[in-house]
Each structure stands twice: as structure tokens, then as C-alpha cells.
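A single protein chain has been removed from this complex, and every other one stays in its place.
Chain nomenclature is as follows: A and B, assigned in order of appearance, with residue numbering initiated at 1 for each chain independently.
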Amino acid sequence: MNGGLLLGASVLGLLLGGIYGLMASGLALTFGVMRVINVGHSALVIAGAYMSYELFAHLHIDPFVSLVITMPVMFLIGMGLEMAFLQHLREDREQFSVLVTWAIALGVEGVLGYFCGTDLVQISTNYANSSFSIGGVQIVYIYLYGFLLGALLMGLLALLLRRTTFGWSLRATVLNRQAAQLIGIDVAKVSAIAFGIAAAMAAAGGALYGMLNTFNPGSWYDLIGDLLIIIVLGGFSSVRGAFIASLVVIMFQEILSVIISPTWADWSFFMLLAIVLIVRPSGFFGVKTREA
Amino acid sequence: MKQTFCIGRTGAAALVISALMVGLSLSVVGGGASGAASKSPITIGVSISETGDFSPDGAADMNAYSLWAQLVNDSGGILGHKVQMKFVNDASSTSQVVTNYTTLLSKDHVNFVFGPFSSLLTIPASEIAARYGYAFVEPSGGSQAVFNRGLKNVFEAEPQAGYQDMLSFGDWVLGLPKSERPKTAAYATEDDPFIGPEVAALQAKFEAAGIKTVYNKTYPIELPSYAPIALGVAQSKAQVVVLGTNLPDATAFTQTFIQQKYNPLAIDYASGPDQGTPWVKAVGAKNVAGTTVPLGWLPTLSTYQNKAFVAAYVKKYGGNAAAMSTDAGEAYSVGQVMAQAITAAGSLSNTKVIAELHKLTFKTVQGSFAFNKQGIPNGHVVLGQWVNGSLQIIYPPAVATVKALFPKPAWGTK
Partner (left out) sequence: MTRRLRIAGWLLVLVASLLFPLVFTNPATLSIALVTLMYVGLASSWNILGGFAGYISLGISAFFGFGGYAFAITLHAFNVQAGYTPFAWLPLIGVLTAVVAIPLGWAALRTRQAVFVTVTIALMLVIQLSAENLVSITGGATGYGFPIPNWSAAFYYKPFYYAMLTVVVVSIAVAYVVRRSGLGLGLLAIRDDEDKAEAIGVPTKSYKLAAFVISAGLAGMIGAIFAYSVLYIYPQNAVDPLISMGAALMAFLGGAGTLAGPVLGALILAPAQTELSYYVNGQLYLILYGALFLAIVRLLPRGIIPSIGDQLRSRSSRHVDLLEHDGHHVEGRVDADDVKVMEGVRE
């Protein structure tokens, strides 16, 4: 086994893990705050990717720059979706939310397909293939930028959650929805905003996903399985857990890909899940919650 | 788009002209009972994957099929009948493909069916067509599994069965002067029933000729990143790289190679560089030079009706010729094959048409070929390479349009 290859794969896995963490953390946030399993989260990622793509292809706006447009737009779309379709769910919302968000995802796929077609596209910036070398490992700028963006947004989210009144309300809602309501928190508003934040994170994740992969409106199917498994491993409602789990999981997978084979790396991914479930059903970092 | 292709109310003049054009042979076949004026249109049913896994290829197929019908009708139809396409959506699902073809055959009573693009849907669909005794000409379902089921009605409208596609690259490389011939090769392929065998066939050929395998991996189609495998290929420092890819992974591999500054002597892709503009967009115009891919079809070929097809396609759907995907050429060939078989049979009977399909040599935009008993075509795909900003044929020499680039220019230099 080639040491350089192993190192290269680890670095790559770490950087890619940061990007996946960005996508997965939104999913964990929605679940934590709203008790909603958003299987449509990856459809929002793809919608974000298409927005960045269209802005890049037609107006030549760099996908990192256009985040100032796509993230707020997706924030509003997310809030709108939450208020229109999820807010009225009461009891059994975890179960029903699967159906509702699945329906939303199908709708998003249909709308994207209608306007953008089903051809595979990719956001190909002129620096997409540039890289530099550190100690024999080629680092690709785009992965590095993606990782940094992920870390930055995660940091901002952490600040928001820890240092603001809204963050306090949000954390209270995560801990106990009913109790939060009793102490006067407007849970409905908090939920809508949280969903909006998750959608905005999805937009950022989408821009990165669209730079690293070719995609079409159906690409969300490929993505959702990975994201869900990551948040299970991360303890489901923990944003930090989701981020760390995605670093660990993606690195693990990339390393196994090179030392064994990519097909069996996928297998061991599920083995990891099985082991975690058996040994520690609450995930790597899960706090003991009702559903774990 | 609505699924039926409306031909509108046909004027008497058009009918007279078409009757004249198709001539006497028709009245002989028609049994005299019906003149051209009362001839019902030939309906042809196709299931298309408009959404889901196979949707990227569905659109090109549908475009090419409808264009074919339009051009056929413009020139008077087949045996004096206009052609009417009926497209239905299967959302890439097997159960839907099954009900779709059953409905097309037993309820809508279409005269003929064409195959879906989606390779994995080809097998269930061809079984249904076989049950109804229908000819099943399909654009790109070329695995052994399609042909080994003992069906007499399945035909792949490509010059060569899909699983033999990459052998032309082997012929080209092994035909190089011995001193230039590469010594090592790396293989990476999708775990795909159609692409896997293509790569395996080429690998066997290379190994028999003494080219050492230094890297060989099969990977699942959906991965968070193809980069680790691409890294492995780059680190193997193989002189030749053979990639069993489609556009997404072809792009990812190429990007990693560029990022790693890895420049093999030659790279062959199962698919990717054949996609026209999307390929250039995906990897950048400076990086396409020297990438090779087996080609059944090219917009620049001087094959049967190709010029007219390309011009009409660009006119109808916009874009430019270079942007056309090979899927379009393959689907168009299905139409050409069927038109020739029906005309030769002189009848709309599928039994007769199947007999002709086994007998004739067909002229298509992909060149000429005939089918063997199993429906495997006997032609040869050519080897394409991006040279000077366009996709050209470099092998076999008889049809080459340009001198091959060997070794491949370094990334970014052209």
C-alpha cells in the first residue's frame, strides 16, 4: 500500500467530509428543532445547486459569491415550505413528516426538471481543477474552499445557537418542544426559522455539490441515504454530531476505498452503522433523547 | 410535451404526392382494398424515462425519435403510411415499463414498438415484445444478458454490440509501433452491467498482448466521490488508462487527473468524451485534447442521411452539431432500421419485419450493419479522439478523419 495514496485519500476524505457536514447539519437541525425527518433535504441541496448553476451559467456569478443570493432565497423558500406544509402537523409528526417532505422533494424534482431539463450539468468554474501540493499531497482548491466554507458556516451557526436569544429559544425547543411552548417560546416561529436556516445551509451545500459533481433533478435520491446515515451516526438531532460524523464517515469511506475497494467500502459503511446501533444506539455523539 | 405526435389533418395533396412517391409496390401489398388516402398512420410506441435514474438519456432519445418520425413523414411516410409516435413515461421504474409496454401492445395496439434507452429496462420490455411477436429494435442495451435470453425479436441498433465497444481502442494501441507501445495499463470501471464487460474485454486483449495491469478496480455507480479511485489510478502511474465511465464519473476522474498533474500516454473512456458540449463544459476546453472514446456515431460522419439528420436536429432543437449526444444518433438509427425493414417486408406484420431484420444489411447514420441470429450487430464502432477542439475519428485508418494524438497532450496545453 502506497503511503502517499493513503494520505491523499485521508485529506480528501476530511475535506469532502466538511462539505457533507454542511448538508447533514441542516438535516440534524430540522430534526432536532421540529421533529421532522426531512427526506427532501437533499432535494433542497439540488435546488440550491441549480440556482448556483443558473446564476453561474447565465450571469457568470461565481458560485461562492452567489451564495449571498441563493442562501437568503433558499432561507425564504424553506420558511415558506415549513409554514405551508409542516406547521400544521401535530402528533405523529415524525412519521407524517416523512410523507410530507417526500412529497415536497418530488415536487421540487418535478419543478427543476420542468425548468432546467434532465441533462446532467456541473458548475465548472475556471479554477475547478487547480490544485497545489503540500508534502506530496495535491490539495484541490475547490475542496479546500468548500471545507473552509463549511467550517465557517458551522461556526456561525454555533454562534447563533449559543450566543443569541433566538439560539436559546431554539435549543430549548430541541430539548422539549412542549416545555418550550409553556415558557412562552413561539415554537412555530422558531421552527419556521430553523427550517429556513437548514434550507440556506442546503443551498451552500448545493453550490459545493454542484461544483464537485455532475447532477440532474433526480440526484437527490443518491444523496439522501448518505445524509440520513450520517445523522444517525451523529446522534440524529445534534448539529455538531452530524458535522463530526460526516468527517469521520467520509474519511473512513475514502480510506477504505483505496485500501480495500470502493464497493466494499460502501459495505463497511453499513457495518459501521450496524455496530453503532448495536453498541450505542444513540449514535457517536447522541445525547439520550426520546427516540434514541 | 404531450405524448402523441400529432400529425394534424393531412391534406389531399400531401397524400397524392406520397402515394406517387411510394409507388406501385404499395398497391400490390395493400391488397388493393385501401388506397393511400385511407391508410391509417403507423403508430409506434416507446417508453421513455422522463424522470428518475435514467432521465439524462431519455430526452435525447425522445428528440431523435420524434425527429425521425417527422422526417419520414415529410418524405411521404413508410409504405404510404404516416408515422405517429406515442411516447409514455416510465419514470425509470420496471413495474411502469412493464405496464407501459403491455398497454401499448394490448390496449393501444400500436403497430410497432421501439426500445427504451435505459439499458436495464430493455430486458423486461423485450420479453413483453417477444410475447406479442413484436420486433424490438433498441438503441443501446448491449449486454450479453440482452442477447442470451434466446429471444428472436431483439436487435441492437448499433454497429457493434455494446460489450465489444472498447475493443477498437485496443486495436489502435496494439497497432502502434512496438517501441511506442505502452507497457502498463490501469482499469477502473463502474459496476454496470453494460460497461463492465466492455472494460473486461479490452483488459483481456491488452493482457494477452503483454500489457501489464497495474491497477484494476470496480466501483459502485453512486459514490460521494470518485476521487480516491482516481487517485489510485494516478498513483499507479500506468501509461494507459481505461475508464468504464459515464459522463459524471468521466468528469470526476479527469478532474482528479488534472489536479494531480497525471498525464498518461492515452486515456480511453467508455463514455464521456462522446457527449459533445457537456464534455467540453465539464472538463474545460483546454483539457479535452487527446481523450478517446468509442463512437457509434458522430455528427460529422458521412454516413447514410447523417447530414440531413444533424441539420434537422440542430434546426429543431437548437444548439450546435458538436453538442449532440451519441444517444441521438443511436435512437435515430433505430428508426432507420425499422423503416428499412418495414419497407422491405412490404407489410406492417411484425413477423415479416422480424424476418427482414434478420436478413437485411441496414444503412444508418452509424454506418452499415446486419444482425446475427441473436440480434447482435456485425459492424464496428470507430475510435474517436478530441483533436483541435472537435471529436474526430482516428481509427480504423480507412475512415480516420485526422491523425491521432499520441501521446495525449498534457492537460491544459491545448
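Remarks
Operating definition for what follows: a residue touches a chain if its C-beta (ideal position, glycine included) is under 8 Å from a C-beta of that chain, and two chains touch if they have at least 3 such contacts.
Fair warning: this is a prediction, and the values are worked out from it, not measured in the lab.
The chain that is not displayed touches the following shown chains in the complete assembly: A, B. Note that of A:65, A:99 or A:152, the residue touching the chain absent from this view is A:99.
For the options B:43, B:73, B:93 or B:160, the residue in contact with the chain missing from this view is B:93. Against the chain not shown here, chain B presents residues 1-3, 48-51, 53, 55, 58, 88-91, 93-96, 98-100, 102-103, 105-107, 120, 123-124, 127-128, 131-133, 143, 145, 149-150, 191-193, 196, 220. Although one chain is hidden here, its contacts on chain A can still be listed: residues 31, 35, 37, 85, 88-92, 94-96, 98-100, 102-107, 109-111, 113-114, 221, 224-225, 228-229, 231-232, 236, 263-264, 266-267, 270, 273-274, 277-278, 281, 290-292.
One rule holds for everything that comes next: only the chains that are shown with their structure count from here on.
Taking each chain's centre as the mean of its C-alpha atoms, chain A lies 37 Å from chain B. Within the complex formed with chain A, the residues of chain B that make contact are 50-53, 55-56, 58-59, 92, 191, 217-220, 222-225, 227-229, 231-232, 235, 247-248, 251-252, 255, 258-261, 278, 281-284, 287, 411.
Residue ranges of chain A in contact with chain B, taken from their complex: 2, 4-5, 8-9, 12-13, 16, 20, 109-110, 113, 117-122, 124, 126, 128-131, 138, 140, 212-214, 216-218, 221-222, 226, 250, 253-255, 257-258, 261-263, 266.
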